[in-house]
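Apart from one protein chain that is not included, each protein chain of the complex appears where it belongs.
Entry: chain A
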Amino acid sequence: MRIPILELERIVLVSIQVDLTDNDAMQFQSDLVERVAKIEALGVAIDITALDVVDSYMARVINDTANMVRLLGAEVVICGIQPFVALTLIEMGRGLLGADCAFNLAQALEILKRRIAKRGDTRFIEDEDV
């Protein structure tokens, strides 16, 4: 099943609602990266509120995706990690999830916007070719 990728101006939103198979995870990863490159996104928010279980593979996928997105010049925030999931992730090893985290989507967007503003990235304000 494909994860829908939403665009909010220059911010990309993805919400993972179901447990992903390995193939789905790979598909999600490349879909997201392609989209970020295509629209030259400034920020990406990955919402995992609906995930009750995050295994080490999924954590790795999320982490890798965050790194890829950073290489393409966008900020990343992960939001909605459940307390139980957080506990498991810490049990499995610190730093499993390297990206910044926020409590919910609203906070994630807040952080992203602040960071983008801090970057002082004015290049899209008066963009001619969009």
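By definition in this document, a contact is a pair of C-beta atoms (placed from the backbone, for glycine too) under 8 Å apart; a residue touches a chain by one contact, two chains touch by 3 or more; residues count from 1.
Operating definition for what follows: contacts and distances are computed from a predicted model.
**Student:** Can you match the unshown chain of the complex to its UniProt protein name from these: "RsbT co-antagonist protein RsbR", "Anti-sigma factor", "ABC-2 type transport system permease protein" or "Rieske [2Fe-2S] domain-containing protein"?
**Tutor:** Not shown, but named in UniProt as "RsbT co-antagonist protein RsbR".
**Student:** Kindly state which of the options A:Ser30, A:Ser56 or A:Asn104 is in contact with the chain not pictured.
**Tutor:** A:Ser30
**Student:** Taking the full complex into account, find the residue in A:Leu72, A:Met92 or A:Ala117 that is in contact with the omitted chain.
**Tutor:** A:Leu72
**Student:** Can you name the residues of chain A that touch the chain not displayed here?
**Tutor:** Listed in rising order, the touching residues are 29-30, 33-34, 36-37, 40, 64-65, 67-74, 119-123, 126.
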